[in-house]
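Quick notes on the structure that follows.
The complex appears here minus one protein chain, its other protein chains still in place.
And now, subunit A:
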């Protein structure tokens, strides 16, 4: 951070006889340059202040109030927070979101790591494979959800025909709305398809940062493939692994598009995630205060999670 910044105007100044005058000139040059720098940073400061810091404070302030969509807010501390515990939909959404986060993180990590191991070496065709796995990431998440809605549908989707042709199912299964399990499975499949390649890429960067000599040494020592993987690959990839796990956990705790579009939270609210509840409180029940309360609680959980994760990462890397 402190590498650059000399004051260029001084360079053009011819050497001054009196050192005091030179120092004064340098000081005023530095002050001018600081002012210019601050000027360039002004748009950033305005954007960050107005659209990040203010809303962050505002969501906390809102959570202390009864805040109808239309009309005057009134202080009602701590009703929005106590309301969270009484709200049965919130309770079921918390459990569902946690369950989804665990299932999703484990599966996505295994698949993404498998893909990264498959395409780690330069071989003929590897570029095609990498691109094929990454390509779903270019489709917007909402579009991908709509894509899967059609793909898994009874009407135009090929999945039921394929599965009954090979004898895995008889009769049609309504994948996205038939049962809580198939609805969850549909969303998991969609997220695996869209995000596996992205996480593969991060893990691939980590894999390729391991010096080949380390593997060479392990081979000379007679280490088996499994030993090499456990003792060398995994420890040396700790920071990439920590990064993808954080992204996966955070992303899953905030799941919205996949359930809003693919399962509509059903059947019977069985796939209603926490962020869907926030939306519902605000724009269906028109209670922004309650939505803010849940938001703040979710934000607190995520911050604690992030701080723990940073702490673990920092301690281990020493």
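Going forward, contacts are C-beta pairs under 8 Å (C-beta built on N, C-alpha and C of every residue); 3 or more make two chains touch, one makes a residue touch a chain; residues count from 1.
The criterion applied here is as follows: contacts and distances are computed from a predicted model.
Q: Missing chain, UniProt name, options "Cytochrome P450", "HypC/HybG/HupF family hydrogenase formation chaperone", "N-acetylglucosamine transport system substrate-binding protein" or "Sugar ABC transporter permease": which is it?
A: Options "Cytochrome P450", "HypC/HybG/HupF family hydrogenase formation chaperone", "N-acetylglucosamine transport system substrate-binding protein" or "Sugar ABC transporter permease" narrow down to "Sugar ABC transporter permease" for the missing chain.
Q: Can you tell me which of A:183, A:241 or A:288 touches the chain that was removed from the display?
A: A:288
Q: So one chain is hidden, and I want to know which residue out of A:64, A:93, A:108 or A:149 touches that hidden chain in the complete assembly.
A: Reading the full complex, the residue touching the unseen chain is A:149.
Q: Just one of A:163, A:254 or A:313 touches the chain that is missing; which is it?
A: If we include the chain that is not displayed, A:254 is the one touching it.
Q: Residue by residue, what part of subunit A touches the chain that was omitted?
A: 1-6, 8-9, 11-12, 33-45, 47-48, 50-56, 58-59, 62, 67, 115, 118-121, 123, 125-126, 128-129, 131-144, 146-151, 153, 155-158, 193, 196-198, 201-202, 205-206, 212, 215, 218-219, 225, 228-229, 233, 240, 243, 247, 250, 254, 256-257, 261, 264, 275, 278-279, 282-283, 288, 291-292, 295-296, 298-299, 302-303, 306
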